[in-house]
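Right after this comes chain A.
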Amino acid sequence: ADVKLGLAAALTGPAAKYGVAIKNGFTLAADEVNAAGGVNGNKLQLIIEDEQGKKEEAINVFKKLIFKDKALLVFGPTLSNSAFAADPIANAAKVVAFGTSNTADGITAMGPFTFRNSVMEADVLPVTTRAAVKHFGIKKVAIIYGNDDAFTKSGYDVFKGTLADQKIPVTTTEAYAKGDVDFKAQLTKIKASNPDAIVCSCLTEEAANIILQTRALGMKQPFIGGNGLNSPKLFDIAKGAGDDTIMGSPWSPENLTPANKAFIAAYKAKFGSDPDQFAAQAYDALHVVADALKKIKLSGAIDKDRIALQQALPSVTIEGATGKFAFRKAPAVTGKEVGYDAQQEAIVNIAKGGKFILLK
Partner candidate 1 sequence: MLEQQLINALSLGSVYALFALGFTLVFGVLGVINLSHGAIFMLGSYAALLLIEHFALPLWLAMLAAMLASGLIGLAVDYLVLRPLRARNAPHLAPMIATIGVATILTSLAQGLFGAENKRFPVGTIPEESYNWGNLHVTAVQIGIVVISFILMLVLLAVMRRTQLGRALRAIAESPKAAYLLGINVEGLFYLTSFAAAALGGAAGVLVGLSFNAITPFMGQPMLHKGIAVIILGGMGDIRGAMIAGLFLGFAEVLTVAYISSDFRDAVGFGLLFLILLVKPSGMFGKVLERKA
Partner candidate 2 sequence: MTATANSNPATILQVRDLAVSYGHIEAVKGIELDLKQGEITALVGANGAGKSTTLLAISGLLKPQRGQVLLGQQDLTRLAPHKIVQSGVVQVAEGRATLTTLSVAENLALGAYTRQDKENIAKDLDWVYSLFPVLRRRKDGLAGNLSGGEQQMLAIGRALMAKPRVLLLDEPSMGLAPLLVQEIFRIVEEINRTGLTILLVEQNVRQALRIAQHGYVLENGKIVLADSGSNLLNNPKVLEAYLGG
Partner candidate 3 sequence: MLQLKNISKNFGGLQVLQDVNFNVPQGGIFGLIGPNGAGKTTVFNLITGLLRASGGAIEFDGQDIGKVAAHKITERGIARTFQNIRVFKEMTLLENVVVGMHDHMDYSFGSVLLNLGGYRRIEAQARERALELLSWLRLDHKAHMLADSLSYGEQRKLEFARALATKPKLLLLDEPVAGMNPAEKTELMEEILNIKQRGFSIFMIEHDMRFVMGLCDRIAVLNFGRIIAEGSPDEIKNNQEVIEAYLGKEDSE
């Protein structure tokens, strides 16, 4: 019989740029698994629903996938905010909610059925910062971040902590809001504070624009960023101006492991464009689940099978597009059972000639 796996992704609305990549990653992986005969003879069937990046929609979609479609597990939702709304539903129904793009703190504290393979910024940014400081000999930095977005704000919080830990003074901290396109006022202020580098907790499109405007103001500082910058779109917009940007992420197109090379080639063949990190993590997530499914025997009683899957997942380890992957139990919270975070090495990249290469 088919194994039904639900996917709740933001396919329309401003978050669609991630949601669509995520959907692509999943369909690619599912097709691969099915082409190889499925799991224990069962085909994987993806049921994809649009949650529009809105919390109410995420709840509705989760409920539909869990109670109506009887999915064995649900992937998604795309944004951390939506995950805070939807994951409690899954935990209450004892169904695994598997996030591939939720990096915010506290996601996996929601319950034992919450899993994610998205690496938390807290794991990545300290490594990135240390590498950047060493590479450029940085003494002081300025920060710019989006202050009305959960992702960029938590990235900022981590950066702030990291910089304090590593005793790097911050010359000025500037914020912007979603939809802003003109950052010159903030950048002029940063320029006056004369930092050695600019730390940017931003999403790709804003980062690209920020970089371009920085150069237009005659500033030459390199940028340091996290996950949000890890996209070829950065260079579609910023072109060469993005060079010397240092970015840490679990996935890089330059990471030439066989698994990654195969993924990139297959993705290009299927969708005609370069994959990004969101696609890669989605791709890996499906393989993680397929691996877990191999270890269990489906009884056909959905409730039991769901719990069996939850118990099989934590021990899965794979060598995927994002490299070596394993789960680790989320930090404990009193009085509550917790879920599982990703245990993965961060890869530090530097932009050269309009793309990210590994920083040696």
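Keep this in mind: a residue touches a chain if its C-beta (ideal position, glycine included) is under 8 Å from a C-beta of that chain, and two chains touch if they have at least 3 such contacts; residues count from 1.
Picked so that all candidates are chains of the complex that A comes from, given by their letters.
Note that the structure is predicted; figures quoted are calculated from it, not measured.
Only one option in 1, 2 or 3 touches chain A in this complex, and it is number 1.
Across the complex, chain A meets candidate 1 through its residues 12-14, 16-17, 20, 147-148, 174-182, 184-186, 188-189, 191-192, 204-206, 208-209, 212-213, 216-218, 233, 236-237, 239.
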